[in-house]
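This report concerns only the one structure given below.
Removed: one protein chain of the complex. Kept in place: all other protein chains.
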Amino acid sequence: MSTRTEHGTPVMEQRGVHQPTPPPAWKPRTDPAPLLPDPEPYRVLGTSAADKADSALLLKLYGELVRGRRYNAQATALTKQGRLAVYPSTTGQEAAEVAAALVLQEQDWLFPSYRDTLAAVARGLDPVQALGLLRGDWHTGYDPYEHRIAPLSTPLATQLPHAVGLAHAARLKGDDVVALAMVGDGGTSEGDFHEALNFAAVWKAPVVFLVQNNGFAISVPLAKQTAAPSLAHKAVGYGMPGRLVDGNDAAAVHEVLSEAVRNARAGHGPTLVEAVTYRMDAHTNADDATRYRDDAEVETWRAHDPIALMERELTGRGLLDDERVKAVRDSAEEFAAALRQGMNADPVLDPMDLFTHVYAQQTTQLREQAEQLRAELEAEQER
Amino acid sequence: MSTRTEHGTPVMEQRGVHQPTPPPAWKPRTDPAPLLPDPEPYRVLGTSAADKADSALLLKLYGELVRGRRYNAQATALTKQGRLAVYPSTTGQEAAEVAAALVLQEQDWLFPSYRDTLAAVARGLDPVQALGLLRGDWHTGYDPYEHRIAPLSTPLATQLPHAVGLAHAARLKGDDVVALAMVGDGGTSEGDFHEALNFAAVWKAPVVFLVQNNGFAISVPLAKQTAAPSLAHKAVGYGMPGRLVDGNDAAAVHEVLSEAVRNARAGHGPTLVEAVTYRMDAHTNADDATRYRDDAEVETWRAHDPIALMERELTGRGLLDDERVKAVRDSAEEFAAALRQGMNADPVLDPMDLFTHVYAQQTTQLREQAEQLRAELEAEQER
Amino acid sequence: MSTAVGLSQAPRTKPATMAQALQRALRDSLAEDPSVHVMGEDVGALGGVFRITDGLAKEFGEDRVTDTPLAEAGILGAAVGMAMYGLRPVVEMQFDAFAYPAFEQLISHVAKMRNRTKGAMSLPLTIRVPYGGGIGGVEHHSDSSEAYYIATPGLHVVTPATVEDAYGLLRASIASDDPVIFLEPKRLYWSKDSWNPEAPTSVEPIGRAVVRRRGRSATLLTYGPSVPVCMEAAEAAQAEGWDLEVVDLRSLVPFDDETVCASVRRTGRAVVVHESGGFGGPGGEIAARVTERCFHHLEAPVLRVAGFDIPYPPPMLERHHLPGVDRILDAVARLQWESQGGVG
Partner (left out) sequence: MSTAVGLSQAPRTKPATMAQALQRALRDSLAEDPSVHVMGEDVGALGGVFRITDGLAKEFGEDRVTDTPLAEAGILGAAVGMAMYGLRPVVEMQFDAFAYPAFEQLISHVAKMRNRTKGAMSLPLTIRVPYGGGIGGVEHHSDSSEAYYIATPGLHVVTPATVEDAYGLLRASIASDDPVIFLEPKRLYWSKDSWNPEAPTSVEPIGRAVVRRRGRSATLLTYGPSVPVCMEAAEAAQAEGWDLEVVDLRSLVPFDDETVCASVRRTGRAVVVHESGGFGGPGGEIAARVTERCFHHLEAPVLRVAGFDIPYPPPMLERHHLPGVDRILDAVARLQWESQGGVG
């Protein structure tokens, strides 16, 4: 039996569950049933739900998907040209990446993991800045406050408590800010995932956790990562709603995330969203995926490609003609050309920056060391 | 609708749930429904289930409860006499403590938290040894291999992955060993709790997690610790069965834990058991509970005292007369007297032990430092 | 000796404990700056296990003084997020050893965020860590963990030894735009000194050592819980004819090379004293940098008196571990008072 909570999230009813807080434990519980994950991945494209979908939104998503795919291809190419140290591609995951960016308002915050440069770019960040970490000229290539995008987080799941803290702080200040934090299926095994979700639920923080379940943590398949029926089920243990969504259906991810963001904004607290998707490329350009998975699996997923799904829907609705496809692709090409150009310019580096930003209050120790390096650099130049 | 799994755990059915592992995510799942916690705390005493309960077991539990209560009182008294540095009492929690010990077979392992000296004593450990840590003469007052009791763990939840690893190792070796690990409600918020449960479920390790939800983590009530419908619900996120049991009903805790141990032994993997109970005393003798809770709450729980519950049941069955009560109490007094005596003897300490056990392969550095201390001690003696 | 040291008598002062001074510093910070938030385990109704936050939740509300769930990485990680949004969180770790679960957040984020973002994102966080032994604490309640913190660039590491400094340094730490590890010597919590709580001293800048006692024979370099022990040792040394100078470092990072080296150049001899284990502890750094800078002024190698290189002992044995007056005097005696060529 499906029911609705006050703020409209459809949930599964679970009968007879009991109050978390004693005393007394032996009195039966009377408040609403706890939230459970969707019984099956939520979908829009190709279902009757698609009828409600806004055409403008679908076209917007389509443009972003195509641009995102092109971005992935271009970034991968840049690693081959030695312009990027390493690139973790999101080819195949574009739907979740771009939807995560588009559901946020300007004042909201995005907390990307190391893989999620595409989400940052879709939120409006200059791709050259987004790729700064991976190019290797500085750890974070952008000012996080400019687009309200936290630094890409390499230590897995560690960004989740940051998102909770930021959202909590904004709420305390009375600001209308939602934080959306991204993490991978592997990252859900980390203690920080647990602690962040628990804090968020206890504090009713306006935060949305988006798990991109792309089937692998580098080489480790999900079955070695968890025995849970789904990652969305983890929400149950924190007392927050969990949603399971087809991560390759951009419209579905957008809808589920929008609802979660809306609930967070309305003061109803956090949501855990699992977007089931697949990493079409290797973990990074340096990885060899043939060691741990076979092509047949990859091919199965190719049949469920986010761009193809969207094109089918748009074509069915008569919204897509050759001209529009060409326009979208041309725009993506332009974007790629600009990125190529931006990355071909050598970054201007100042080694003295190594010392400038470590502390707000510089130490005498670092001043001395900076002087040492300056002297070395001058000696180098004289030679 | 309630159903039974292959190994007999009653579970709630959840319809339409989906496979954890892609691909493909859009194919509906067909395997059995995931396990959910008991709909309400499981009880034996005072219910019709009590009819099935074995009298000998009830009497055994009764004896242990009374002895446990006396043990708590004695240990608390020893802190006042300066014979114990500190004592975290389990008065009110004796049912869960003694049941945890009694469900295990000799070859099994117990992983107690810092509070669980009573469980260790109920498993057969000399109480003077069990209290070694709290007396302050050494960190662990016993050889863990003698009774297969891991050292009392002070850093909360850190013992849980140890239990998983040990159980896993035993299983790999083909040994019939179950590990039972104890943790508090507060400890469930730690990352180590999450990581341990996840490892256990993925590895199908023969381990049982017993959460004693005694309402508080020092001063912090459960409502500030979690927003989950129950702590047992956390099992859902790991894909293991979760059971909710009245923690003051020794027969019920015994039954639920026995079933969990049986399942673990049979290769069905871990279970999370939440025993809802209450800490009647302050956090430790050094704590002042009036700062964070009022007496009325404590009194509510006094009406649900584990010993009183058991006495009512035994009396109702005609198993308890004054003579038996006296015998049980006398035996508890004897136990307390022996403990008093044991703790009154000053422990014999050798300061050189500080260096002896740090390494199996001693370092020259520690040898030098040991020599320094030896010289100091000799000089001290000469004075 | 349970009295903190070195504060000159001021008019209208009265005895106060270090715990009271710390509490007052928190209260004043909360009152003056609405962005200050106190958070941790049991800091609310209970007032912390050491009662440092006693009464603050009542006074400032649970949104400003917050009992968190029991998860140190979560506490520090959430505080990072709050600091990102412009708040100034003051985190209490319940005991030294219970800060370890937060280590990754500390090393990989707290210490690096400002540098990572080229200064765009400062984290004005204070992490209060009660540390050290001598209080009869059972295992995990007496660690001296400063070696980990000082080896982590991006953190300031501060520790008071007097009631006055407890106030001044905590205020300065909370006001600092850098993350500060504020190490509170547990066994000095109840040490008293005369202090004027109605007119707290102005905020001490972080990074300045102070000479607690002038002397000419040798310098004891120390901090936190070992300061009173060194003062006592200096008194005792007089009977042996040594006039010892005592320098209270107060801040390990930044390190006050100037004050330290000025003292050692004057005396020509030095002993570093701390509770933390010797091997890989702060004493190695201090001895090495003093030697690098003052080599030709040294009449003897800089010696170290430290905790042994062992896990912290159980209560009944801790006195054998802690650097005490005798061990300090033994080290002073080994400072080669007469020419002893070939000892090295």
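Labels for the chains are A, B and C, by order of writing; each one numbers its residues from 1.
Operating definition for what follows: a contact is a pair of C-beta atoms (placed from the backbone, for glycine too) under 8 Å apart; a residue touches a chain by one contact, two chains touch by 3 or more.
Bear in mind the structure is a predicted one, so any value in this text is a computation, not a measurement.
Although it is left out of the displayed model, the omitted chain contacts the following shown chains in the full complex: A, B, C. For the options C:Gly136, C:Pro153 or C:Pro205, the residue in contact with the chain missing from this view is C:Pro153.
Touch with the chain omitted from the figure is made, among B:Ala196, B:Ile218, B:Leu314 or B:Ala370, by B:Ala196. Touch with the chain omitted from the figure is made, among A:Thr47, A:Ser219 or A:Gln361, by A:Ser219. Contact with the chain not shown here comes from a single listed residue; of B:Thr158, B:Gln212 or B:Thr277, that residue is B:Thr158.
Interface with the hidden chain, as seen from chain C, comprises residues 73, 97, 100-101, 103-104, 107-108, 111-112, 115-116, 139-140, 147-148, 150-154, 253, 255, 265, 276-277, 279-289, 291-298, 300-304, 308-311, 341-344. Seen across the whole complex, the unshown chain contacts chain B at 138-140, 143-145, 150-151, 155, 158, 160-170, 172-173, 179, 191-192, 194-196, 198-199, 202, 353, 356-361, 363-365. Along chain A, the points of touch with the absent chain fall at residues 85-86, 133-139, 154-156, 186-187, 189-192, 217-220, 224-226, 291-292, 347, 349, 351, 353-355, 358, 363, 365-366, 369, 373, 376-377.
Here is the rule we go by: only the chains that are shown with their structure count from here on.
Rounded to whole angstrom, the centroid-to-centroid distance between chain A and chain C, based on C-alpha atoms, equals 41 Å. Multi-chain contact residues of chain C (touching two or more other chains) are listed as 68-69, 71, 73-74, 101. Within chain A, the positions touching two or more other chains are listed as 191-192, 194-195, 198, 202.
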